[in-house]
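For this view, one protein chain was removed and the others were kept in their places.
Naming follows writing order (A, B and C), and every chain is counted from residue 1.
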Amino acid sequence: MSNFYHMPVLPKPDAKKVTINVDGADVEVPEGTNLVEALKTIGIDTPHFCYHQDLPVSGNCRQCMVETDGPRGMGLAIACYTPVRAGMKVATDRSSDKVKQARQAVMEFQLANHPLDCPICDKAGECSLQDNYMAAGRHESRMREDIGKLYKGSPEFRHEDAKGQERGGKHVDLGPTVILDQERCILCDRCVRFMRSVAGEEQLYINQRGDHAFLSTFPGMELKHDYDLNVTDICPVGALTGKHFRFRQRVWNLSKTETIDPFDSLGANITVEHNDGQAWRIMPRRNPEVNKSWISNRTRLEYQKLSKDRLTAGSFQKAEVPLAQAVARAGELVRGARKVAVVASGTLTLEDNAALQALVAGLDKKAELFSGSWAKVGSPDGIAQSGDPVGNRLGLKLLGISENLDELVARAKEFDVLLVAGHDLWALDAQKAKALEAIPERIVLSPWHDATTAKATLSVGVRAWAEVRGTMVNCQGRIQMLNAAPILPSPDLEPVWQVVSSIGKLGWTSELDAYKAAQAGIPALAGINYRGIGSQGRLLEGVVA
Amino acid sequence: MTTLTVTQNFGKGAKDIAVYRKLGGYSTIGQKLFDLSQFEMIDLVQRSGLRGRGGAGFPTGMKWSFVPRGGKPVYLVVNADEGEPGTFKDHVLMQEDPHRLIEGMILCGWALGVRTAYIYVRGEFLPAIETLNAAIKQAYEAGFLGENIQGSGYSLDIYVHRGAGAYICGEETALINSLEGFKGQPRLKPPFPAVSGAWASPTCVNNVETLMALPWIFENGAEAYAAMGTPKSTGTKVFSVSGDVKRPGVYEVPLGTPLMELLESDKYCQGVVGKLKGVIPGGSSSPVLTVEEAAKATMDYEALAALKTMLGSGAVVVFNETRSVVGMLASLTRFYAHESCGQCTPCREGTGYADRILKTVVAGKGRDGDLENMLSLADNFSYTTICPLASADAGPIQNFIGKYRAEFDAVVARNPEHADERVTPAFRPGAFW
Amino acid sequence: MARIVPRTEMTLVEKAYIPEIARGLKVTMGHFLKGFFKPESIPVKHYPEVEPFVPRDYRSRHRLMKRPDGEPRCVACFMCATACPANCMTIEATSSDDDRIEKKPSKFEIDQLVCVFCGLCVEACPVDAIRMDTKKMAFAADKRETFKVGLEDLMDWDPKDYPESDIQSQKAPGGTLNAQARKEWGLQ
Partner (left out) sequence: MGHCHKHVDQPKAEEILPKLEVPSVLSRVEELIRRYPVPRSALLQVLWLAQETLGWLPQEAIKWAAAKCSVSPVHAYGVSTFYTMYKKEPTGRFFLQICQNVSCHVLGAEDIIAHAERTLGISSHGGTTSDDLFTLLRVECLGACGNGPVMQVNDDFATDVVDGKLAMPAGVALTAERFDKIVAWCRDRAKSLSKEPKRDATGGIFESKGHPGAKGAVSQAQGFYAPVPPALGVAAVRTDDGKVKLTWRAAPETTTLHIEKKTGSDFAVAASISGKEKEWLDDAAEGTEYRIVTETAQGRGKASNVAKAPAAKGA
């Protein structure tokens, strides 16, 4: 348990290579890493439960056994804690029966007291126990049923089932977000290590010992932390599940779209998982440079808003109008105005903001571009949030859009048309926003019915962040991709840049046109295309000192 | 007359420092010691050939030589968490001669540059802890502990740390975890405690008996100690003999003494009660010896290793023909299942499962194949875990069943349906379905 | 790859058609005359007045099995929906009120117009909760929506319609084994 300072050494792209012998063949692997990571670089997956790239090594599950050469000849060792040594010999289950038997044995031990819950277990389909069981082989059971299982559970949750078998704790309510099934727990202690080493608050612990050990909080205390839902991801079995997703979907039905969280300037890498045109959950996507494997509960629950209060049409003078009509009307208003104030936003992509910039440029002196946010900026929590709710703040700066929203408030009377996109100004600061009501025509592009659309004279529904393809620059100066998940509440909805293109008659047909416009304004983006950004983002040189 | 190096003060009331000093105690803490460098002190122990008396038998001097000097503070932790079934020598040693332990600790402390030392005593030994604390208090008052010991400029504090009932804390890294205020679960190695142990500092973990041998070695010289015992197992060893012998107790004999001499000699156990059936020579985790093997066994590390067993902590458990080995094994598997720390999967689930199988067998519900399953489980959980507890369970399972198979088969045969084909109870989904 | 199968040439008699027509009429007339003069020799099923014999393993309309307390046995594991080749099942899950049971369906819908009656759902079920042994094989309705049967419809069956040997059915409310099963389940 005190093994909480052995962080695994992960392979770096520029790491020195050493030669080791794996299953009789010499291969080159990064120096200094552990064998799990080293074998991964040459395409060999080592099954494991307790090992996690971003957590200290605990080495208790014993599933990742390989044979290595030591002073006493070839012997079993855990791959997650054996460092690569030049010239070492390694035998995996592909060449060693001993390894195969050891892994089968561990699998048998894991399942000896594990309930046969798979059909009702939310983890089924993405469960390490299932995967490793299928990989390990030996699928017949030697266990005598009349000896029974020893289900894990704290004394207060022990009960007898209809068979007369003593059972452990099922669906134990741990706190506001997480439910624990003590029987399913395989005591890998990943969650304990996460709460201690990453979250920094020890709220979970494995109590008692031997095969009656069980995971729990202090009796009567809750698991409550802004990052506590991460324990449901790292739980290799279905012991810890999130209340928000419990029983909603079977995971094998879900499709995945890789994107990022636009409501924090770190831009945590996430995957939106959807089925039947609806987003069901958000999972963290590993990016060692940005958010490691973690996302905050706020990010994780962001999907719930995607299907709530959506503005799927336009509205003009309090009456609903079809989108096309609303867009056309907006175009007339903007082009026919005396003076237009356009407000760009840091929660929109570079493409959207480039479109707004182009719109203002096209209107010549008639339009002025404003930006900024009244949202409160917090401080980084050191895990997966920078505390700044404006995701693309740096992108705006790169585009040369200054933060002068307060100036607009002061000069509101000069304008007769206001175009706001991606801002809920009235919700952030109704006091300041009140001045903007002096502008007679207020056009709002928003995915949601919100306080700002309520104040608009013309509102146009647009796609939300998870439904658009585009780019954002996070606070580290890393450009990252958003991808569109097929979860549109209405097929007619268009992204902001397209609506703006229609308003300003820019003639853009795809986000690439918009991106090219952004590229033209940002020298650091020269030569970087969407493919070059990749799933892990790309650090822009010289953007952040 | 056997030279006694550790137990010579038994029965003389050496708990009291006045008596202990009259018997020659604390004579080593003087100029002779203060003139020695740490290097020479370690060299002395290395030359004596003293090996750890806690179970593994690792050369003490070599262990000390791994401890880096001059960096972080070095800790000395005395392993008095004597929990191995059959072992009770440290318990008696601490009770009878606590000052010798303190003297040994000062010598070791000098050699390693220890400022603070802890004696980790298992929780059940409260009387021994009280004895130790009283002795430590006396030693402080006499100036053998505390700051500037006897004007040498060397300071040493000794504290007793009471354990709370976990056999696994006898494993040195688990003991360190327990000392640090964690659950007593063994740590991954490397780093070994000698390099990074308690509070990530170099830590030397030594058994009570090992340290108590130091004053004699220092006084009489390494060569005199090495002259006793066998060339590879030097010196004397304290054996705790229990079970079916006429006079169970703690006996110090030179290593290499024949087992039967220990059991039969009038000086020691005075013979076996009833007809000998077997002997566990080194604590519960060492493989059992049958009568024939016991007859030729000599008590040293190498001879017992040749018999595929081990000297361990020197706990000799003797049992006669009237005792059921099935019951004995059942009590051992229950013990290991109870004491598994729950960290590594094979040990956590395996020891418990083996125990449940054997319980079923003892209850008369054994089936053909159960013993094979147990052997296979034992094979699967030995040497696949962080610490050797699972292997310590596998040893007795494999040896008891291997050497007394007929007896186990007879117990299985008590179930009239033992040979029936396994019946799977009718499919009845669990209540949660 | 397509394979060309040469057609057999028709004989002259076949080409003339008349003899072939006569041969066909012979069969027709034979049945006509048989029915006219000896009607009892022709087997007739008086459907729907008389229920046809349906074997027990005939894959007919689905039913959901019940626990002794009348709750569905279904644990909403989605195995049937996953196995279904026609994608005709819609299931929504919720947590059960019974503390010993974790999961239950809040919605269980089968679109019988889409169903291909392959029986894979029955095979897939890990808890014997769905069966296709109702022997109901004729479906008629005036609206498409009516063919979508839900939880209530699927559970609307009577143990009396099933043989005594069908233990699972008899444990449901109204069955001969219900009292015993309720006791086992601690439902006194």
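By definition in this document, a contact is a pair of C-beta atoms (placed from the backbone, for glycine too) under 8 Å apart; a residue touches a chain by one contact, two chains touch by 3 or more.
These figures come from a predicted structure and were not determined experimentally.
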Visible chains that the absent chain touches, using the contact criterion stated earlier: A, B
If the hidden chain were put back, which of B:G13, B:G30, B:G123 or B:G402 would touch it? B:G123
Among B:L76, B:L101, B:I136 or B:L358, residue touching the chain not depicted: B:I136
Consider the whole complex, including the chain that is not shown, and state which of B:P248, B:P287 or B:G395 touches that chain. B:P248
Specify the residue from the set A:G220, A:P491, A:G527 or A:G542 that touches the hidden chain. A:G220
Check each of B:K15, B:H91 or B:R348 against the chain that is not shown and name the one that touches it. B:H91
Extract the touching residues of chain A with respect to the undisplayed chain. 155-156, 158, 201-209, 212, 216-221
Contact footprint on chain B, counting only the chain that is left out: 35-40, 43, 68-70, 73, 82-88, 91-92, 110, 113-116, 121-127, 129-130, 132-134, 136-137, 140, 146-147, 152-155, 157, 159-167, 178-184, 199, 240-244, 247-250, 280, 284, 315, 317, 319, 323, 327-328, 331-332, 334-335, 338-339, 341
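The rule we apply is simple: only the chains that are shown with their structure count from here on.
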Based only on mean CA positions, could you tell me how far chain A sits from chain B in angstrom? 51
Whole-Å distance, C-alpha centre of chain B to that of chain C, is 70
Using Cα averages as centroids, what's the distance between chain A and chain C in whole Å? 45
What residues in chain B touch two or more of the other chains? 431-433
Any chance you could list the residues of chain C touching two or more other chains? 75, 100, 102, 126-127, 185
Residues of chain A that touch chain B when the two form their complex: 1-3, 5-6, 57-63, 65, 75-76, 81, 101-102, 105-106, 108-110, 112-113, 115-117, 119-120, 142-148, 150, 161-163, 165, 167, 170, 186-187, 206, 208-213
Interface with chain A, chain C side, in the complex: residues 75-79, 82, 93-95, 99-100, 102-103, 126-127, 184-186
Per the touch rule above, chain B residues touching chain A in the complex are 166, 177, 180, 182-183, 185, 187-188, 200, 337-346, 348-353, 356-357, 360, 365, 367, 370, 373, 376, 380-381, 383-386, 422, 424-425, 428, 430-433
